[in-house]
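The complex appears here without one of its protein chains, the remainder shown in place.
So, subunit A:
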Amino acid sequence: MGAVQIQAQDIHVGNIVWLRENDEVPCDLVLIGTSDTQGLCYVETAALDGETDLKTRVIPSACMGMDFELLHKIKGVIECPNPDKDIRRFDANLRLFPPFIDNDLCPLTIKNTLLQSCYLRNTEWACGVAVYTGNETKLGMSRGIPEPKLTAMDAMIDKLTGAIFVFQIVVVMVLGIAGNVWKDTEARKQWYVLYPIEGPWYELLVIPLRFELLCSIMIPISIKVSLDLVKSLYAKFIDWDSEMIDQDTGIPSHATNTAISEDLGQVEYILTDKTGTLTENRMIFRRCCISGIFYGNESGDALKDVKLLNAVAGSSPDVVRFLTVMAICNTVIPIKSKTGAILYKAQSQDEDALVNAAARLHMVYVNKNANILEIRFNGSVIQYEVLETLEFTSDRKRMSVVVKDCQNGKIVLLSKGADEAILPYAYAGQQTRALVEAVEQYAQLGLRTLCLAWRELKEDEYQEWSLMFKEASSTLVDREWRIAEVCQRLEHDFEVLGVTAIEDRLQDGVPETIETLRKAGINFWMLTGDKQNTAIQIALSCNFISPEPKGQLLLIDGKTEGEVCRSLERVLLTMRITSSEPKDVAFVVDGWALEIALKHYRKAFTELAILSRTAICCRVTPSQKAQLVELLKSCDYRTLAIGDGGNDVRMIQQADIGVGISGREGLQAARAADYSIGKFRFLKRLILVHGRYSYNRTAFLSQYSFYKSLVICFIQIFFSFISGVSGTSLFNSVSLMAYNVFYTSVPVLVSVLDKDLSEGTVMQHPQILVYCQAGRLLNPSTFAGWFGRSLFHAIVVFVITIHAYAFEKSEMEELSMVALSGCIWLQAFVVALETNSFTILQHLAIWGNLVAFYVINWVFSAIPSSGMYTIMFRLCRQPSYWITMFLIVAAGMGPVLALKYFRYTYRPSKINALQQAERMGGPILSLGNIEPQPRLMEKEVSPLSITQPKNRNPVYEPLLSDSPNSTRRSFGSGAPFDFFQSQSRLSSSYSRNCKDN
């Protein structure tokens, strides 16, 4: 406003900040005024949470209608919590001082704030009070350094580095002592060395420190740089991969964390979300059941069901009420576009589907003007005033609105929610059996169900409750919990109107992806907030679990500790028995049982987790998802969590690798994740191609780095034995430096292009991933192999050099260059031998490096002041030099090649066998061929009939396959070991949900 420029850093808490359209918000503000008469303003929060839709923000009720001029003089107190990073929560209070309005406490939520880095859009101006500034803003707090993830490989490399360090210390100590002994016994006699007779005590340290200097190259410093370089390239390859671009949106995959690509190849457990991850999260309203009448069962689409259309046309009261709830029990904002069509801005896909379906059924949600809703039904316009919105939380599993019919002044509570959150609260006399059946049936078809309910409220009941609600929503401590409690007081005695069923289709390629990855030895766990039946159906349709008799599902259930315990033990027992059989055994657990199991029977549950390759956890909360990840991680499994929504963020962050699907639920998960991909099926490529190659390449690169450092170091150590254990360096410092940073690191860097097997072969034989998972390419024993090779090569180079260049040729500079070039030659051949596929770049790097070595040394040899003046020219003219080089190469590589050939031909690893098959066109390729069998979804295969689901219980019932009756007897009804009897299940789970709330 003023002419003075004020920097964002000069804004203090309590200042009033004015923003104009398209301004960036400089700090966290509590909105107190906007240009909009209703106190609304729009912000773009993309910079904060990555979501690109505009969000509405509203001024607190206390400031509503305040005059523009008065805003300058506004005085009051805002009580707000300590700064945190939760960008979805702001539990604060505002109290304005007289003369402004009244002295009432006004609750503030995130809806009343403008957060730093957002942009003001479509609003002329807005003003707010600064509440958090600088690094205390939500953005600043969440910027915090994420906990660095360490790959299993890095941990192994660190371990090996530690081992080498210990080795180095031992070598230094041994040689240091030997050096001092030699000095005292021999060197004192060597008059030409002129050791002083009596030196200070610290002279004893000189020789060990000299050796420490010599051996310091044993741990290659270049490995860190090389690894960082190749890791960023791995990440780039993921970003660049054109096969991992989402064709629908054009969004490529992205590796946010560039350091953990190797871990992708070592994944053992994948924990996946269901909605939006396995499924498309494109909700389509398919069926409904209103007052016990099923609609849409025949055609599969309720919107085309003539019965329903007729009912709508006839304004059947049940149907009208049902549609009203569908249309207005939500937080959707209708926006009229210029063409007159109504667009809905919905935050949830379910609500969007319901509102759109209602509109198709002539119940059109037309307009929302402050608190007044307008709907049009069959030509007539009905207005409702929204009194309260009881928002959805994952704990309550339902949302409600309290509206007042503007025509007759009746106050009604409209609710929708999960069956277990609605049905138990139906009024005493209501027959819910039909509804239960409907829910059951829809769930069996893999549809998402929501129950719709309503209740008329008495005026005074509402008033009384409203006060409580207001109080609850302005508490600072545990606000969420308090609100839930208050909501509970209103949400009861429902008249349940019916059930909606929404279809969420599987993403393309999900079944194949899961099948391939399961073949690769990766265990899948599905963690979902959805219902058990829905989850199992989806699991079946995407190859997650096999239908009987191949597969077997075990249920862990129970409401109390004892029940869960018994159930758990029973499942464990069965699991142990069947673990030897080639059978797909999976266990199913729900949130409540999981809570108990994790709290009291952690050990047993952990054992179960280890035994079971597959698990379905339904109705789990975000924190439980994270707990499960933690559990698997504590058993030393490499976990990958994949999800798409905000509820998966904690699990994604917790897991060794977090993969986010940049899907329809926003970008929260993708933002928090290490990798973001567009579709679930890209996971296959991410793991089998990128993860595997990264692992293989890093395995080679890291071990090679140690090898080359050890070679040069061993030569130095050997040389010390013929130089009076005095710690003389055979090589000059320039050569040593160039050896590490140039001669040996360039050729190996191109190993990032190495492919041991082609992508197609890996995809056909995903089992090969076990080499990466088990860490077979980088472990102490492979490292010992490289260690031995370096020792052998050092011996070869050293022995040949000192014998070929003996007597009159034993000039220091010459001998050192001979040894160095011997090493370089061996390096080139070692890299060449270990490279599986030579591209032009590899040839260039390997052989070009050899040429570069000579060129560089010729340059040095041409400088008169350098120590190696003329040395290289002199050597290159000698036939004996070249003869020595060939001898070193042949003697060094011959045994390595012979050994490798022998192993390759007569003890081939599976990788070798596949390589041979691949290049020779052997029979393997046709044998283990996994044709991408398009496994149709069950529901598509079978036309839907009501009777079918009962016969198609997907769960194989172990131990009772012969006579179901016998088992019933033995376990009794409601026994803890309830083998997933869908019909009898509901009642128990309802009761526990009552407690839950």
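Annotations
The definition used in the following text is that a contact is a pair of C-beta atoms (placed from the backbone, for glycine too) under 8 Å apart; a residue touches a chain by one contact, two chains touch by 3 or more; residues count from 1.
One rule holds in what follows: contacts and distances are computed from a predicted model.
Of the candidates "Molecular chaperone MKKS", "Replication factor A protein 3", "ALA-interacting subunit" or "Mitochondrial import inner membrane translocase subunit", the chain left out of this view carries the UniProt protein name "ALA-interacting subunit".
Between the chain not shown and the residues A:Gly14, A:Gly162 or A:Gly894, the one that touches is A:Gly894. From the set A:Lys75, A:Arg433, A:Lys603 or A:Arg919, the residue in touch with the chain omitted from the display is A:Arg919, counting the whole complex.
Touching the chain that is not shown, out of A:Arg89, A:Arg489 or A:Lys599: A:Arg89 (per the contact rule at the top).
In the complete assembly, the contact with the undisplayed chain comes from A:Gly529, out of A:Gly529, A:Pro747 or A:Gly822. Touch with the chain omitted from the figure is made, among A:Leu71, A:Ile251 or A:Leu791, by A:Ile251.
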